[in-house]
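In this view, the complex is presented without one of its protein chains, the others remaining in place.
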Amino acid sequence: MLYFSCDYAEGCHPKVLEAINKTNMVSTPGYGQDDFCESAKEKIRKYINCPDADIYFLVGGTQTNQVVIDSMLSNYDGVVAAFTGHIAVHEAGAIEYSGHKVIALPAHEGKLDAAELKQMLEDHYADDSAEHMVNPGMVYISYPTEYGTLYSRQELEAISSICKEYEIPLFIDGARLAYGLAAQDDLTMADIAAYADVFYIGGTKVGALFGEAVVFTKGNTPKHMITQIKQHGALLAKGRLLGVQFGAMFTDNLYMEMGRHAIKQASIIRDDLKKKGYQLYMENPTNQIFVVMDNQALKSFGEKVAYGIWEKYDDSHTVIRIATSWATSDEAVSELKKIL
Amino acid sequence: MLYFSCDYAEGCHPKVLEAINKTNMVSTPGYGQDDFCESAKEKIRKYINCPDADIYFLVGGTQTNQVVIDSMLSNYDGVVAAFTGHIAVHEAGAIEYSGHKVIALPAHEGKLDAAELKQMLEDHYADDSAEHMVNPGMVYISYPTEYGTLYSRQELEAISSICKEYEIPLFIDGARLAYGLAAQDDLTMADIAAYADVFYIGGTKVGALFGEAVVFTKGNTPKHMITQIKQHGALLAKGRLLGVQFGAMFTDNLYMEMGRHAIKQASIIRDDLKKKGYQLYMENPTNQIFVVMDNQALKSFGEKVAYGIWEKYDDSHTVIRIATSWATSDEAVSELKKIL
Amino acid sequence: MLYFSCDYAEGCHPKVLEAINKTNMVSTPGYGQDDFCESAKEKIRKYINCPDADIYFLVGGTQTNQVVIDSMLSNYDGVVAAFTGHIAVHEAGAIEYSGHKVIALPAHEGKLDAAELKQMLEDHYADDSAEHMVNPGMVYISYPTEYGTLYSRQELEAISSICKEYEIPLFIDGARLAYGLAAQDDLTMADIAAYADVFYIGGTKVGALFGEAVVFTKGNTPKHMITQIKQHGALLAKGRLLGVQFGAMFTDNLYMEMGRHAIKQASIIRDDLKKKGYQLYMENPTNQIFVVMDNQALKSFGEKVAYGIWEKYDDSHTVIRIATSWATSDEAVSELKKIL
Partner (left out) sequence: MLYFSCDYAEGCHPKVLEAINKTNMVSTPGYGQDDFCESAKEKIRKYINCPDADIYFLVGGTQTNQVVIDSMLSNYDGVVAAFTGHIAVHEAGAIEYSGHKVIALPAHEGKLDAAELKQMLEDHYADDSAEHMVNPGMVYISYPTEYGTLYSRQELEAISSICKEYEIPLFIDGARLAYGLAAQDDLTMADIAAYADVFYIGGTKVGALFGEAVVFTKGNTPKHMITQIKQHGALLAKGRLLGVQFGAMFTDNLYMEMGRHAIKQASIIRDDLKKKGYQLYMENPTNQIFVVMDNQALKSFGEKVAYGIWEKYDDSHTVIRIATSWATSDEAVSELKKIL
């Protein structure tokens, strides 16, 4: 069976595993108060050119979104997101569970539109009933989006500047950050750090066993952040595991190398699909490929390839997801091409 | 100044006030454990032809929605509502505050569409990721809606039967129940009780100083309901005040009489508006009238009449709300007609 | 049946009722944005000698505690209280429901001890694990306490100064404030306002139909307070009712007059009890009297007098509460004395 269903089907990159092995019997303080964490943070700060960034390592994506959003918002705040955003759909209501509304705006291939965002904020503050409504207290975007699309530099700039104007923090969910940056020539992680007030560097989907690095870029860390993380059940006892992994991923450019690998493999598959006349559900340049497949054909395809079901297209077709990752081998890509 | 801005601008109906005055110095147990409450509940049970209905009196609408929804849902549940529903817009996130997502569906003049509701539920349960999503645990509709429109008997029947099929309770928000029933010939409060699993009879907007009567109609009262009400800060110490008021409103048919009065006054105004060529924003038969007004004309109008601003229509027009109520006098209606 | 079970058994003081009657048909804006509220706030500001106090009217005590505490605390904060405090025992977990721990300290006849409070704060901040613990974010005391006892001026000063030292707001629950101040010669409501960062003036138990006036005394109102009140389901639509009632209670010194009346009646009963050799469970000077009663005697007593059961004393005795109020008539007191 070929695995193309998701980008978290294997363990971790061999170099990350090597670091875990090498440090296994070292004794350290718990809860991330160790040197591995400190060193990994320093590497990230340098990489994003943000020497004062305040960094916290968490375990998974939904947890990270919940902790970041809840710790930055006040009771009366909600978070603005595209209605297709991960927090609006596939996190089992983790944001509402923590007391905050996800204020959903239209999505354009998964993206918020800056003009619509601005209009919404304008309307809100002009509304006589504003005090009876949830206050827009944060803007959430994912880069890449849930549909594998990317904001252009101009789009990021526009959204970031609206957030500044309204004094609302911009939070960029980078669960697949490496896959986005590897597919976009004119944007670096330092740019993401500059546009965002807080963002996270996804490890779970990019070569770590688990782990997300939350980066506060503007001296804006919420107070008692450790207490807040603990309160959400999100403080890893052996926090050093996160430091060790991110340390390895930010050594010799491994993180971006893994990103580029997945993009290369995705491009090969995407080209092959197009050549063979498959209909892409949505054009996007990252590691997730959304293809419209005939339900009949899907049966035999599914016997050889593990894929992701995305959504019903019509009565006889389904949108499926083919995802590459840091782990996708050349052999697997060749095999897939033969099957397609 | 003429007051047409809302239906809660005055105190209470003289007969309700009389009951409050008459019982003022009677000593009773607190928290609704008194005879006035018991007697009022009995009157309501008879009126809705539901002898086993379990009834709780609360103070206000948002409070009632929060308590009912939160006490009936489990952690993993959200509540399905039209995106224009009161709980989705104008309750400051009270539902999310209690941990639950408002799952917003399209609104058709404020109403949920039964077919869309069914499709959504079907899609949800067919979705491979359903367990990663908020479970639809209740359907919320308002009767009348926030736009003063009414579900037809057929529409209520359709939604109610979908809820039964999926074993999801149907909650009907009756903040303006009297104004809806007075405008719809073929529907009674007993019908509402039969269609709903839980509904509330609005007092605040229909002649009480305050108060909403929550009715569980199917032996489905959540456990430890008093504790849950208390926990939400919603247990009135002098609960007898709610019993006294609802007792008065359900004596000699006062509740529906107040409803009919408001509808009569609204019809007169609506007819006058149409005759004079005003554009109604939305046709509806209840006590709220939504009119598109020229911004220029609105200035002088506003000097004589208190109205509600609803929303911007275009650069030179605004949708306003003119609301009648149990308290709208014939003189006020005549005066308004002169001004229009 | 004589009613001495609680201080909220009747409606409201005749002068309060008169004000409600007189203003009943006046049209006002909703949600407390009316002149009655404004005028009542101004009267209170003057009475407490705090011209910049920011005042919000809420409906009931548990609601008020929940809204005040939740709006002033951050996620990571808990509220320190005596383990007998109302919020720690009899509010059905309303504080925990809003996400905050009640950090319980020993109670001394219902009161926090300043030295113990200071020690606890010192220990907390000296603790290596402080970040793994709930942060003490507020101190809550009730005046009078749940046992009818009063803090002396020195005790209040000590607690207030510890709160200042640690930069933690002091919240004084004044559900029975009039009954406390009427029993304590050397303390005024202005003193309460000076010691507290926020306090509330109880109406429900002192002559109003319902209503508590929350007073922020130090320019420390939480942001978007109206939104937060609404979000808790605590924003009364006809907010004017609260303004009308507090307006009446702060006219011609009615509030304190009601307080003094209850204390006078309580003193007569207390003296009579002592004379007749009854054992008081606790000495206190306010309107609640706690008496140890023989269970056998209690049966016939209970046929003539409604009293409050407080707690089991031993196998043959029970602690009961006899409460006077603004409404306790001289006749009732005489009758009670005959029965005792």
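Each chain carries a letter (A, B and C) given by its place in the written order, and its residues are counted from 1.
FYI, a contact is a pair of C-beta atoms (placed from the backbone, for glycine too) under 8 Å apart; a residue touches a chain by one contact, two chains touch by 3 or more.
Here the structure is a predicted model, which is why all the values come from computation and not from measurement.
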| remark: Contacts of the unshown chain among the visible ones are A, B, C
| remark: Filtering C:His132, C:Lys223 or C:Lys274 for touch with the omitted chain leaves C:His132
| task | Sort through A:Ala94, A:Ile172, A:Met293 or A:Leu336 and give me the one touching the missing partner chain. | result | A:Ala94
| said: If I consider the whole complex, including the chain that's not displayed, which of A:Tyr3, A:Tyr278 or A:Phe301 touches that chain? | reply: A:Tyr3
| message | In the whole complex, not just what's shown, which of A:Asn135, A:Thr227, A:Gln265 or A:Thr324 touches the removed chain? | response | A:Thr227
| task | Could you tell which one of C:Gly32, C:Gly60, C:Gly85 or C:Gly99 touches the chain left off the display? | result | C:Gly99
| remark: Where subunit C meets the chain that is not shown, the residues are 75-76, 78, 89-93, 96-97, 99-102, 104, 123, 128-129, 131-134, 309, 312
| remark: Absent-chain interface residues of subunit B come out as 70-71, 74-76, 99, 131-135, 223-224, 226-228, 230-231
| remark: Note that subunit A touches the chain not displayed via residues 1, 3, 5-6, 8-12, 14, 17, 20-21, 23-30, 59-67, 91-94, 97, 204-205, 209-210, 227-228, 230-238, 240-241, 306, 327
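Keep in mind that, in the parts below, only the chains that are shown with their structure count from here on.
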| If you take the mean of the Cα atoms for each chain, which one ends up farthest from subunit B? | A
| query | Can you give the whole-Å distance between the Cα centres of subunit A and subunit C? | reply | 50
| note | Residues of subunit C that touch at least two other chains are 227-228, 230-231, 235
